[in-house]
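Beneath this line is the structure, given in C-alpha cells, with notes to follow.
A single protein chain has been omitted from the complex, and every remaining protein chain is retained in its original position.
What follows is chain A.
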C-alpha cells in the first residue's frame, strides 16, 4: 500500500491546478511542518495525535505535489534542538518515523527528510569534509569555494528549493536549509500544519510565480558576481606565478590565457578526485551504519 495517498484531486482542484501549471512551476519545495502541537491543543487531543495528523497531512501534501508535477520535497521532521523535548514525545516521534518512512522507499519521487538536523551542523560538516580533502592531499585550500561547499552538503544531489514554506504563522527559518534557501521564495503561512489544504499550496505557488523573475534575476546576478571574483582570484594567482618565475606579469597575453586555463583545469581535476573519494567515504559509512544496526 502506498503511503503517499493515491486518489484524485476534485474537478475544481484539477482545474485550478491546470491554471497554475501554465505558469513557472517549482521543481523542489521545502516545508517546515510547524503547528502539530498547537493543533493538538486546539482540538484538545494529546500531542502524539497532533503529530499523527501532521504525518497524514504530509502524505496528502506529497500527493498534491505529485499532481502538480513537483517531484522533490524536503521536510524538516526533527531538529537536533527537538531532543530538548520530553522523552515520551521524542520516543513517540521516533517510533512514528520508523513506521511511516519505511513505506516511502517504493515511491517515484524524491522526499528528503531532515531528521536530527540543523543547517549549521550541515554546513560545518561540509567544511570538515573539505578540510579532510586537504588533509588527504586531494585538495588545496584555495580550491575551497561556494560550489564545492554545495557539493559537500547532505543535499548535494538536490537542486536548491524553489520555495520554502513554513506553516503556523512563525516567520523564522529555525536552522533549516539556511545555505540552500538563501535565494528561495519564502512563504510564511499562518495556518497550522495539520489544517493545511490544497489552496494553501496553490497560494504558495502563486507567490513563487509572482517572485520568479525577480529571484531568477537576483540569482543570475549573484552567480555572475561569484564567477567574476573567481576569475579575479585566478588572475592574481597567475600573476604571482609569473612573477615568481621572473617573467613579466602583464606580458604575453597568450601565456596568461594558457596559465589561467591550466590553473582552472588542474583545480577541476583535484575537485573531481576529491568528490569521488568523498562519495566512497560516504558509501562506506552508510554500509557500516547498515551492518552496525543489523
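In the analysis below, contacts are C-beta pairs under 8 Å (C-beta built on N, C-alpha and C of every residue); 3 or more make two chains touch, one makes a residue touch a chain; residues count from 1.
The rule is simple: contacts and distances are computed from a predicted model.
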{"item": "Complex member absent from the view - protein name from UniProt, among \"Vacuolar protein sorting-associated protein 29\", \"Dehydrodolichyl diphosphate synthase complex subunit NUS1\", \"Small ribosomal subunit protein mS29\" or \"Pyruvate dehydrogenase E1 component subunit beta\"", "value": "\"Dehydrodolichyl diphosphate synthase complex subunit NUS1\""}
{"item": "Of A:30, A:52 or A:139, the residue in touch with the unshown chain", "value": "A:139"}
{"item": "Hidden-chain contact residue, picked from the options A:94, A:109 or A:127", "value": "A:127"}
{"item": "Selected from A:172, A:227 or A:288 as touching the chain missing from the view", "value": "A:172"}
{"item": "Residues in chain A touching the chain absent from view", "value": "16, 18-23, 79-85, 119-121, 123-124, 127-132, 134-135, 139-142, 144-146, 149, 170-175, 178-179, 181-191, 197-200, 202-203, 206-207, 209-211, 214-215, 218, 221-222, 225-226, 229"}
